[in-house]
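Notes for the one structure printed next.
Of the protein chains in this complex, all but one are displayed in their positions.
Chains here go by letter, A, B and C, matching the order in which they are written, and residues are numbered from 1 within each.
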Amino acid sequence: MHNEPPYSGRFDGTLHLFAVRVYFEDTDAGGVVYHANYLRFMERARSDMLRVAGIDQRAALDGGDGVYVVADVAIKYHRSAKLDDELLVVSEVRKIGAASCVIHQRVMRGDAMVTDAMVTAAFVGPDGRPRRQPRDWTEIFERLKGAAQ
Amino acid sequence: MHNEPPYSGRFDGTLHLFAVRVYFEDTDAGGVVYHANYLRFMERARSDMLRVAGIDQRAALDGGDGVYVVADVAIKYHRSAKLDDELLVVSEVRKIGAASCVIHQRVMRGDAMVTDAMVTAAFVGPDGRPRRQPRDWTEIFERLKGAAQ
Amino acid sequence: MHNEPPYSGRFDGTLHLFAVRVYFEDTDAGGVVYHANYLRFMERARSDMLRVAGIDQRAALDGGDGVYVVADVAIKYHRSAKLDDELLVVSEVRKIGAASCVIHQRVMRGDAMVTDAMVTAAFVGPDGRPRRQPRDWTEIFERLKGAAQ
Partner (left out) sequence: MHNEPPYSGRFDGTLHLFAVRVYFEDTDAGGVVYHANYLRFMERARSDMLRVAGIDQRAALDGGDGVYVVADVAIKYHRSAKLDDELLVVSEVRKIGAASCVIHQRVMRGDAMVTDAMVTAAFVGPDGRPRRQPRDWTEIFERLKGAAQ
């Protein structure tokens, strides 16, 4: 058995950094990353941001407590990205509600912004209805919250 | 050889209707349609709306004229959808620019709105820069344009 | 509310025919359908073959009876398919076991075979272990079974 843990990105202050390489699966016949796939990159980055910060989503899901679902996304596509490009997803918590949080995510290639999105995630119970987030999670989010608006 | 053409939806006035069934590939471990996959449903519906209206995107792509790329999406998730659900993507042109158009798309399950999005598509040349849409396409869009705002 | 049921393909004797159009989401930067996406086309076709034949997988899943999982796939890629191509997935039951069935699936573009696969699906219980298929399902498969080997 080999010991090779998956990549999870890292924090730089309040920013979570998550590098992504563009593979064939991510591209389309226009030769660029298919627009919906940026949402997949962003979800990976958010999942790992929470994990690295100490929030265990799978335990909450398995324990019947609840799960984050995406409630709202406003995404802008500024540039295209191509096969083999090295991208960086930069994520930052912007707002924390009782049952939701807002995260801003930018996909960068070097200094150029490829796309950016404001993502609202809502915490819902097993019945699919909004539910107050665990208190220690809210505290984690408060610590992570960036100053920018 | 069998004669069985693919489904393309149909117009009902200015609305394009495109039915989608939810398969395993569309769902995630939360038991519902994965949020990014609604953008795939919507892209299928937009492609077929244009096709049925007489706009040949592949010829434009192959001829080096240009292609539509998604520039901006604002999407709201109102309800979840499950395996085997029968959904309907209802699309309508809202605004036409020189090099872009705005389409409103709703994903319905019966009378219930599952998600809806305002999608801005930009026409770009082979160099990736904005380019004026073919004039006859603009005329088609003008005919399709809904009255709603 | 609009009445527009999703497309499910149809039987022609023992063959289930399911038409698919190639959208941007299906392609990659090579300009062709991404190889893993043929498995998605085939899964859609299998799901609808079962549905049209009278097998209700969602009821079995929701009722805790079990679900089909893919156990084995041998797939050959003969030709590539491009954006906007009209494809036809032709599926046929080949073998029926106590807890599994083998389905042959071809993806055709007119008379040309694009890809074909032999897919073994195993029926498993909620515990993930092989389980005998419902008897009336086996009877349905027996009726559907093609003569070809």
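In this section, contacts are C-beta pairs under 8 Å (C-beta built on N, C-alpha and C of every residue); 3 or more make two chains touch, one makes a residue touch a chain.
Because the structure is a prediction, the values reported are computed rather than measured.
*Asks:* Name every shown chain in contact with the chain that has been left out of the document.
*Replies:* Output: missing chain touches A, B, C.
*Asks:* Which one touches the absent chain: B:P6, B:G30, B:G97 or B:G146?
*Replies:* Here the residue in touch with the unshown chain is B:G30.
*Asks:* Please identify, in ascending order, the residues of chain B that touch the omitted chain?
*Replies:* Interface residues of chain B facing the absent chain: 24-25, 27-32, 34, 36, 82-83.
*Asks:* Applying the definition given at the start, please give the residues of chain C touching the unseen chain.
*Replies:* Against the missing chain, chain C presents residues 29-30, 32, 35-37, 39-40, 43, 61, 67, 69-77, 80, 128.
*Asks:* For chain A, which residues reach the chain that was dropped from this view?
*Replies:* On the chain A side, contact with the omitted chain comes from 1-2, 4-10, 12, 17-21, 23-25, 40, 43-44, 47-48, 57-58, 61, 82-84, 86-88, 90, 108, 110-111.
One rule holds in what follows: only the chains that are shown with their structure count from here on.
*Asks:* Over half shared numbers or under half: where do the identical copies chain A and chain B land at their interface, same or different?
*Replies:* same
*Asks:* Give, as an integer number of Å, the spacing between the C-alpha centres of chain B and chain A.
*Replies:* Distance between chain centres, rounded to whole Å: 25 Å.
*Asks:* Return the distance between the CA-based centres of chain A and chain C, expressed in whole Å.
*Replies:* 33
*Asks:* Would you mind listing the residues of chain C that make contact with two or more other chains?
*Replies:* 24-25, 82-83
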